[in-house]
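First the structure, then my questions, so here it is.
As you look at this complex, bear in mind that one protein chain is not there, while each of the others sits in place.
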Amino acid sequence: MFGDYSIGDLGAIFAMQGFAGLILFSVFVLMALGLAIIFGQMGVINMAHGEFMILGAYVTWATSGFFQQNLPALFPGYFFVAMILAFIAAGALGMLVEWALIRHLYRRPLDTLLATWGLSLILQQAYRSAFGAREVGVELPDWMMGSKHLTDTIEVPINGIFVMCLTALITCAVAYVLFWSRWGRQVRAVVQNRVMAGAVGINTEKVDRYTFGLGCGIAGIAGSAFTMIGSTGPTSGQLYIVDTFMVVVFGGAASLVGTIASAFTISQARSTLEFFLSGSMAQVLTLLAIVGILMLRPQGLFALKVRK
Amino acid sequence: MNENARLFDRSELMALAALALLLLVILPLGLDVFRLNLVAKYLTYAFVAIGLVLCWGCGGILSLGQGVFFGLGGYCMAMFLKLEASSVANTKIQSTPGIPDFMDWNQLTQLPFFWQPFHSLTFTIVAIFAVPAIFAFIVGAALFKRQVGGVYFAIITQAIAAILTILIVGQQGYTGGINGITDLRTLKGWDIRTDQAKFILYFVEVAFLFATVVAAQFVRRSKLGRILVAMREKEDRVRFSGYSVANFKIFAFCIAAVFAAVGGALFTLEVGFMSPSFVGIVPSIEMVIYTAVGGRLSIFGAIYGTLIVNFAKTSFSESFPQLWLFGLGALFIAVVLAFPNGLAGLWRDYVQPRLDPLLLGRSAAAAKWAGRSVADGAAAE
Partner (left out) sequence: MSDRNDSYKPWGPLAPSRRKLLAGMAALPALSMLPRPSFAAAPPTSVVNTTGLAVTDSEVTVGILHSVTGTMAISETGSVEAEKLAIEQINAEGGVLGRKIKFIQEDGASDWPTFAEKAKKLLVNDKCAAVMGCWTSASRKAVLPVFEQYNGMLYYPTFYEGLEQSKNVIYTGQEATQQIIAGLDWVSKEKGAKTFYLLGSDYIWPRTSNKIARKHIENHLKTKVVGEEYFPLGHTQFNSVINKIKLTKPDVIYAIIVGGSNVAFYKQLKAAGIDLSKQTLLTISVTEDEIDGIGGENIAGAYACMKYFQSLDNPNNKAFVAAFKKMWGEKTVIGDVTQAAYLGPWLWKLTVEKANSFDIDKIAAASPGVEFKGAPEGYVRIHENHHLWSKTRVGRARPDGQYDVIYETKDLVEPDPFPKGYQ
């Protein structure tokens, strides 16, 4: 398999593949972060996670349209506005869903799975009715397109760098919020012992609502970032859901570090395999490997040691 | 105890009779062959739903990959039928006559080894039961022995469904790819496409369905069924009582897999083809909703749930295609939020208490309600 390439080419291959893997890694982290918060911290399986992402993508699309029409001068910067709006829209919808649906099901995780699946069907149809069945293309400002030319064979796409920076930023923000802010401590208190947290005066309902909202909001940002590389259609969200769940479960549900580590492992494995095998087989093999490892180590890579 | 020793108690016998009346008399007389064939298609999903009653309702193991077993059963049947349809005489125009058309299109020049045994009907029938059972055993043993359960199990089964779909689609020379295995014609020379054949197949299927109902009821009434319920409620306590929790779970999962496979095989016979679109995540979750709507604890409920959801799907999508997904989504949410025991729960809580005094006499009804079995009375979670 290496025979056809020269040594220099091989070096370039690994550099480029490594970078491709890093982009995939960023994408996985963005997708999985929101889910890891919701699943890991609250034990809720949100099958509509993909649809929250797509909401963010549609918001981005609408914002870009708005800027093109009304504020063409500011168009290069619209993406930042779009991401904030996507976060707010998806977060708000998330809190509404938590209030209407999820809070009734906290002790029945399998049922949240079914209910959120129903929610995802409704959202898909809503997108279809509102935006049409066809995929929409989001126009990017010029500075985001194109690539940095490093050597003859190595080129680095700018939107890839952008996604990576964005991921790093959001991951740090989430880590800060969860581990150092007052509210984050409350979240973790509720996760560890809901009754006790309530007894010391934490408003657990409110904490739940904001946690769910935060998870969905991050999904919205992920969707916004996704318009740079993928497509936005009513059913695009479903494509990501299995991958995202595998990242979270493989990492160990309650662990943020685990999610990041597993996203890294899976993305690098997949992008390397994709180079030497076909895209289909790379996906099958990575999923099989994950299932296999989970059979041996069901708690995932990084598990919190909790006494049940 | 006396009542529990019998396979069906009196009201269940009546439910069985009512179902028999519906499936064997009312529907065949009331529907034309086209609609009856639709019912036959829906009923193949009922096999999956019954399996889920055992595995999810009783055992608390939610599998989101039942489509895998439905597909395995269906593909076994389809392979046999396809080989019969691809006789040398029928495939003269191919570059290699005598192999299925899709293999010829993919430059295969001889039948792959794992297709060879499917020339035999006996082997095929054995495979329909054995392949999914073995597969379920491997998956179940690996997961349950390590105490993976609940949500993790659901997600892993979902991933397995995704893997199998990608594999089938990707290996199209061996599997027919995304088109599936189509154009199935005869079963041992008997044309399965005629109206008469569809009519006969319908009754064959109903017979299988009743056999499945009896088998499922037997499992549920047995000690095994009780242990499953106990495990769902307090798994640790059952484990500490000395039972091997994993083995019981594996057994329930395997049974559900075999039921699903039988449904899949019958589906292939009824519909005339099999494709990876029944293996994936979406159909697998839809199969769960049939069970949830009917009532996850009730075998009969699961059958009615399957029929009703599918009828609703067909008629809704005929008249308001746009609204169908809203309806289906709302159904998921409503069942989970408001009626966790589904139609069977509604029936038991509202209809039956009024019906029983009329049918059984007041005192018998009172006695019955006092002595309800554990399995029936258990709450949803």
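Order of writing sets the labels: A and B. Residues in every chain begin at 1.
Note that in this section contacts are C-beta pairs under 8 Å (C-beta built on N, C-alpha and C of every residue); 3 or more make two chains touch, one makes a residue touch a chain.
Nothing here was measured: the structure is a model prediction, and the numbers come from that model.
Engineer: Which of these, A:M145, A:A168, A:M196 or A:V257, touches the one chain of the complex that we don't see?
Structural biologist: Touching the chain that is not displayed is residue A:M145.
Engineer: For chain B, which residues touch the unseen chain?
Structural biologist: Residues touching the hidden chain, for chain B, are 34, 37-38, 41, 93, 95, 101-102, 104-107, 166, 169-170, 172, 177-180, 182-183, 193, 271-273, 275, 277-278, 314, 317-318, 321-322, 324-325.
Engineer: Could you list which residues of chain A touch the chain missing from the display?
Structural biologist: Residues of chain A in touch with the missing chain: 5, 9, 12-13, 16-17, 19-20, 23-24, 27, 125, 128, 133-139, 145-147, 149, 153, 155, 157-160, 228-233, 235-236, 239, 270-271, 274-275, 278-280, 282-283.
Please note the rule applied: only the chains that are shown with their structure count from here on.
Engineer: If you look only at chain B, which of its residues touch chain A in the complex?
Structural biologist: Contact set of chain B toward chain A: 56, 62, 64, 142-143, 146-148, 150-152, 154-156, 158-160, 162-163, 166-167, 169-170, 281-282, 285, 288-289, 292, 322-323, 325-326, 328-333, 335-337, 340, 380-381.
Engineer: For the complex, give me every residue of chain A touching chain B.
Structural biologist: 43, 45, 101, 104-105, 107-115, 117-126, 128-129, 238, 242, 245-246, 249, 278, 280-281, 283-284, 287-288, 290-291, 294-296, 298
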